[in-house]
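I have a structure I would like to understand better, so I am pasting it below and will then ask my questions one at a time.
Apart from one protein chain that is not included, each protein chain of the complex appears where it belongs.
Presenting chain A:
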Amino acid sequence: MLKKRGKGSNNKINILPGLEKLKESADFIHYKNDGNPGFYVNYFKSLIDVDILHRDILRYVSKSTTKKLSELKNELPIEVVMETSDVEFITDKIFRGFVFVQLENDLSNGLLIRAEKHSVRDVTIPEVEYSVIGPKESFVESYEVNLNLIRSRLPDSQLRLKQYKIGSLSRSKVGLLYMDGLTNQENVETVNQRLEDIDIDMLNDISNIAELISDSQLSPFPQLLDTERPDRTCAALAEGKVVILMDRSPHVLLGPTSLIEFFSSFEDYYIHWILASMFRLIRLVAVILSIVATPIYVAVLTYHHEVLPQDLIGTLVTSRRNVPFPPILEAIILELTIELLREAGARLPTKIGQTIGIVGGIVIGTAAVQAGLTSNILLIIVALSALGSFTTPIYNIGNTIRLIRFPLLIFGSLFGLLGVVICVVFILAHLIQLTSLGRPYMEPIYPFRFGDFRDAIVRLTLRERNTRPVYLRTQKPIRFPEPEKDNKSTDIYE
């Protein structure tokens, strides 16, 4: 009954030759089904759901006796059915998981029936931005599922979606989400224009888009926040930010964003505000320590022994006496070792990765000190700064911190503390002029916006954070009316 592919032209004003090229792929199925009337079926077996094909398409098409496509269309239990004769459109849709059905008597027309297969993994626990408290859902690789996760949290007519198809080969589905009447239209337009201007063949992940549409591509600082948490995404939408999502990518991009936001874990909003503020401060201190601790060690030990406290000299001198290298070499060796460990740990499968910790901890830690290759104190400092860079809730900024330590280290060894200061000034100058979708990156520190400090270095109570961040220039700056303060004092026993 089934004829294998190869049955080509039945010579009328036929659209079948247009599909000739598809037949060169081994997974393209094309056959004629004899019947009354006979019909042709074309599809990619790798793209469609065979269940739908057999249960909802073939059963009805083979039973049908009609010779008109429009009648056949009504008989099918599937909603998305299109009658068309545009070869290009047909090709495109076949690649999107549609089945193309033609009746024997009318080869210039055909029906496109949707039967796509969703290869979707389950919604799982967030791994990069894990939190103990709060929702445990994270985005997956499917655009529809991700949209569902967002829409179900924001069932509001203001939530708008613009869709793009980017990449001449990948034809990736990219969505732009925003709240109409709330998000600054300028921000939406900026993203819209930048997305439309992308001219590329292949997009693999949303990080490609982040790289393509960032304000400054030379900067090591990420200018769009990359998250896998639907709750964070919805909070950003409600705040007046723009969200970009892409099919086949389990992350979404949020923008405009500021540097401080990269150090706020979303769990901060689920725990008590005083605790959250404390943890945020600890995280900021850890990051600063992680950047400057080793450079300061090198600078002080090489040039500024006068600043060392008297009580510390004995410890420093004795731990360094057996080390044959100058402090800079010692520091670079250790820093590179830690980076090596981290890279090795990231490349290896999880089960083998565990041994890396042991190798790193015992071999590098203890043995290097005993062999007199590094000093104990530097080992502590380097380990602490590595630890500090792990505290960042957003993975991308952690990588940036890993990197900017090195120029500081080299300047510190060349010019002492002066060099460290010069390097820090360079970094700050760069950060101050940096923008995210045209909005200042260092906000609220520069430009100084006092109101936005309510959710920056510390997080105040939800009640007090009743305005949207100033730098987003939203159409509705007030989130909710300020609750009336109840000044009446009550006794606990009343």
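By definition in this document, a residue touches a chain if its C-beta (ideal position, glycine included) is under 8 Å from a C-beta of that chain, and two chains touch if they have at least 3 such contacts; residues count from 1.
Everything below uses one rule, namely that contacts and distances are computed from a predicted model.
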item: Among "Sulfite reductase", "Spore germination protein", "ABC transporter substrate-binding protein" or "Phosphatidate cytidylyltransferase", UniProt-listed name of the chain not shown; value: "Spore germination protein"
item: Of A:36, A:65 or A:310, the one touching the omitted chain in the full complex; value: A:310
item: Residue among A:301, A:356, A:394 or A:456 touching the omitted chain; value: A:301
item: Touch with the omitted chain, as defined above, among A:283, A:320, A:402 or A:468; value: A:320
item: Missing-chain contacts mapped onto chain A; value: 301-303, 305-306, 308, 310-311, 313-321, 323, 326-327, 415-416, 418, 422
